[in-house]
Each structure stands twice: as structure tokens, then as C-alpha cells.
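For this depiction, one protein chain was excluded, whereas all remaining protein chains were kept in their positions.
Per-chain residue numbering starts at 1, and chain names A and B are given in the order in which the chains are listed.
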Amino acid sequence: MAEKPKVAFYWCASCGGCEEAVVDLAEAILDVVAAVDIVFWPVALDFKRHDVAAMPDGSIFATFLNGAIRTSEQEEMAHLLRRKSKALVALGSCSHLGGIPGLANLFDREDIFKAVYLESPSTVNSEKVFPVTRYPHDGQSVDLPGFHTSVRALDQVVSVDYYIPGCPPTPKIFHAAVQTLLSGELPPKGTVLAPDHALCDECLRKDTKPEKLSITEFKRPQQILIDEQKCLLAQGLLCMGPATRAGCEAPCVAGNMPCTGCCGPTSRVHDQGAKFLSSVASLIGAKDEAEIDRILDAIPDPVGTLYRYSLPSSLLQRKRLKETSPQAPAVSSEVLHAGH
Amino acid sequence: MPDLHTELARPQAVFEPRIVAFFCNWCTYLAADLAGTSRMKYAPNVRVVRLMCSGRVDPQFVLAAFAGGADGVLIGGCHPGDCHYQEGNYKTLRRFRLLQRMLRQMGIEYERCRLEWISAAEGDRVRTVINDMVEKVRVLGPLDLKLPEELVETILSEEVAV
Partner (left out) sequence: MRDLHGWPDPGPIRIGVYVCHCGANIAGTVDVRAISEYAASLPGVAVSRDYKYMCSDPGQALIKDDIASHDLNRVVVASCSPLLHELTFRRALNAAGINPFFLQMVNIREHVSWVHLDKRAATEKTQALIRAAVRRVSLHKPLQKRRVPINPNVLVVGGGIAGIHAALTLADAGKQVHLVEREPTIGGHMAMFDKTFPTLDCAACILTPKMTAVGSHPNIALRTYSEVVQVDGYIGNYKVKIKRKPRYIIDELCLGCQECIAACVYKEGKAPDEFNLGLSKRKPVYLPFPQAVPQKVVIDPETCIEFKSGKCKKTCIEACGERKAIDFKQKETFEEIEVGAIILATGFKTFAPVRNPNCGYGRYQNVYTSLEVERLINASGPTSGEVVLRDGKRPHSVGIIHCVGSRDANTNRWCSKVCCMYSLKLAHLVKERTGAEVFNFYIDMRTPGKGYEEFYDRLLDEGVHFVRGRVAEVSDWAVHPSEEGKLVIRAEDTLAGFVRRIPVDMVILSVGLEPQADAQDVRRLFNISCSSEGWFLERHPKLAPVSTFTEGVFIAGACQGPKDIPESVAQAGAAAAEALALIDAQFVEMEPYTASVLEEECSGCKSCIPLCPYQAIAFLEDKKKASVNEVLCKGCGTCVAGCPSGSIQQNFFEDEEIFAEIEGVLSYA
């Protein structure tokens, strides 16, 4: 009997939703379990890191890694699993794009630590104790993973073979992706395993979208009684459908809520937030700067809206860091030309 | 009048901003040509990317410029109402206003991304806008984005402590 392909699952900075997605395969999970040999899955099985380290390089057929990379441990595991796997698959928005944790890139590590360990209303920390990576105690030392200044998507740390998009990926997307991987006909490396066009194509409300949309007011979902039949963007809601990859069949829209972009952009787009910005701003029905600004005032948090899942993988990747060191030394022209 | 003497006498160890400009073919690019034929002098910090219309300026280009090392981005188009393609510049204006807000949230100051309406006859405006922007960005300092890959070395060698 041929050996079943080995697969591994791992989670980094994530919510556990992608693990649920595996379970959500429901009956189909039995087919999966029958077809593969799971050799590592911290949430469900008792394999340890040293088990993985002991495997020969490239012996894992596919590792499905979800969650973004924030700590040094997650980074180490990413490198380890990369070495041990033929195919490293980024599962879910966090590993694909940075995900919701990626929004932490709007803050510095300093801001985050102060908020979490000092200023949070439910924290009592009068001694101002902060985590450190190494704490000597009784002749030994206790180690903690390092906390990077920025959240990163998986492919910003190691090379990634495939991406399964979604927050979490729908059972249909996940199942189809697994079938593709097991089929033997592998798509080009770097492919996102979902259709390469925008969500509007699959949306049931597509026909209700006017051809000449002109937006004079933006609305937030709690501000209006959302019409269950009409296109959400046409109702003034910031539906990211036009800028988001299809494949999920728009369950959020079916739930009468606008798409928030979790499947990321199509392959032709470098920065999902920028493209949606461009599209939605172009449709504003005003020519006068003051009026444009008034309409835009209804979007209080552009970054949070445009880059809800994709901030680390966007072109700017993170908010500019404050200067923690003195003014960068001026570079003399001699130095500028030295190496050229 | 350009301040030629201060220009040449400036000490070498001074930050020279790098600015990428997107100029529309029919107005701003022509105006820059006019500044050239009129032999006007302005700061050499701006590199021009020629497009047919300011409406072609995709916000991705602006972000790619910043990510690529630009300290400032200048977009030049026709005055409202005069767009060679009727209304491209209005779309630019709308996108630009939202882009500026987004950049502000990302810690990039308003003055680093600038939209100017410059008509084909306004060679002098090209000069004053470029000189003005270079000085304003010079005062702001290098953008110095320090993208996360570059930070990895720094973090791993430090203790995590505040």
C-alpha cells in the first residue's frame, strides 16, 4: 500500500478559526483523514516540536499554516516547517495577508506593551513588570519568545507555495484546495487557491447594482436599515466586494452585511486597500473639495476599513515608526557615492 | 529668483529629499517643459513619471513610491474643468483626499503627498511648487519607513523590555 501523504497543521498569531475551518469540513473530513497522514496538529494531536525537527527535510507533503507571524517562536516554527515540507500552504487571511492581527501594525511595540501591561483598565501592575525574553532564576533561565515590532504575513518570513484565502476559508474553498493539492496537478507556485476575479461576480445582488453609481453619503451598517435585496455599495455601505477575490460565494452579503475583504485582492493587485480606495473614491459624486471632504468624513478609520485583513501585506506594511533614536545622521555625498 | 548661492554653498551633509512626481502629459508635463525652455532653475530632487492623465494615478503608485524609498510624492494635473480628458482630474482629487487621510493614519505627513493643478502655461508654477515641496520635505526629514524585514535583526538582538 502506498504511503499516505503526510500533512501538518500549525497556528501562529491566530484566533483558532482556521482550525475550526478544518473541522467544518464536516463529513468531508473523513475523506481527508482517510487520504492523508496528519503528523503535526498542536490543537488536536499530541505531536511535539522535536517530532517535527526529527523528520527528514521535505518529508511533509503539505503544511497548512494559519496565523500571522508576530513572535520569534512563530518565526522559528515557520522556518522549521518550511524546511520539512514540500509544500507550505498559508491557510487563512492571517498567514496570507497578515489578517486582523495585522492591524496591530498601526502601533509600536512600546505602545502595545504599555497598553496591555500597564494601562489596560483590568490590569494591576504597580511594579511595572514587563515580559522579557530571558529571566534567570535559580541558576536556570526561563525563556519567552521575542515579540517583534511588526506583524508579518507568512510569505514575508519564508517562501510560500500556495494560499488558501478567507477568514476563515469557507469549507468549499478549503475542500477544493485540498483536492487540488492531492490531485497531483499542482498549479504554479505562489497561486492563491481561489478564483482570480472579484466577488461581485458571485454576488446575488449583482444585478441590482446601478451602472452609473454615484456615492453622496457613506453609511456604516448600524446607521441604516439595510435593504436585503439591493447592492450594498449602492446603499452607501463600504462593501469591499469589488476589490476582493471571489470563491467564498459572499456569505457575508447573504447575511446582509458588507464584505470586509478577507480573501484579499486578485493577483493583479499589489495593494487591496489602495485599489478599493481608488475605486470607491472615484465614485464619489462631488467635484468640490469641501464637499468631497464632508462625504469622506463618514469614513473615520480609512486604514481599518481598507486594510482590515491586509495591512502587513500592503505596500506600506505598517505605520511609520516613531523616532526612538535621535535624528538619523545626515548622509554625506561621499558616502552616497562610495559604493557606486 | 532661485537662491543659487545658497544652493551651491550648502554643506554636503544635508538631507536631500527624493521625490517622485506623476505629471499628466497635457498640462503639467508641458508646463515642466516650458520651465525648461525658459531655463528656469529648480531643485534636482524630483523625478518625473509621465502619464497621460492624472486620473491614471493609481494610489498603488503613490504607496509603491513611498515603500520604494521616496520621501515625497507629487501629482500634477490640469486645473479642474480643464482636464484634457474632461474629468480625469476630479477622480484624482477624490482619490487623493482619501489617500491623504489614509497616509496620515499611517504616519506619513500631509506635506509628503501633494496634488497640484498646473496648466500648460504655468512653467513658473512648476518651479515654485517643486522648490517649495523639496524644502518642506527637507524639514520633515527622511521618510525612513523601516519596513518590517529590516527590523528583524534589531528585535532579535534586543531584550523585550520597555
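In the analysis below, contacts are C-beta pairs under 8 Å (C-beta built on N, C-alpha and C of every residue); 3 or more make two chains touch, one makes a residue touch a chain.
Since this is a predicted model, take the numbers as computed values, not measurements.
A.B. asks: Decide which residue listed in A:60, A:90, A:200 or A:311 touches the omitted chain of the complex.
C.D. replies: A:200
A.B. asks: Residues on chain B that touch the omitted chain in the whole complex?
C.D. replies: Touching the missing chain: residues 4, 7-8, 18, 20, 25-26, 29-30, 32-33, 35-37, 39-42, 44, 47-53, 55-61, 64-65, 67-70, 79, 81-88, 91, 95, 120-121, 127, 145, 147.
A.B. asks: Which chain A residues would touch the chain omitted from the figure, given the whole complex?
C.D. replies: 196-201, 206, 209-214, 241-243, 246, 265-266, 268-270, 275-276, 278-280, 282-283, 315, 333, 336-337, 340
In the analysis below, only the chains that are shown with their structure count from here on.
A.B. asks: On a C-alpha centroid basis, what's the spacing between chain A and chain B, in Å?
C.D. replies: 30
A.B. asks: Which chain A residues qualify as touching chain B in the complex?
C.D. replies: Those residues of chain A that touch chain B are 72, 105-106, 109-110, 113-114, 130-134, 144, 146-150, 152, 156, 269-271, 273-275, 277-278, 280-282, 284, 286-287, 289, 292-293, 296, 299, 301-303, 306, 312, 314-322, 327-328, 330-334.
A.B. asks: For the complex, which residues does chain B have touching chain A?
C.D. replies: Residues 12-15, 58-60, 62-64, 66-67, 80, 90-91, 93-95, 97-99, 101-102, 105-108, 141-149, 151-152, 154-156, 159-162.
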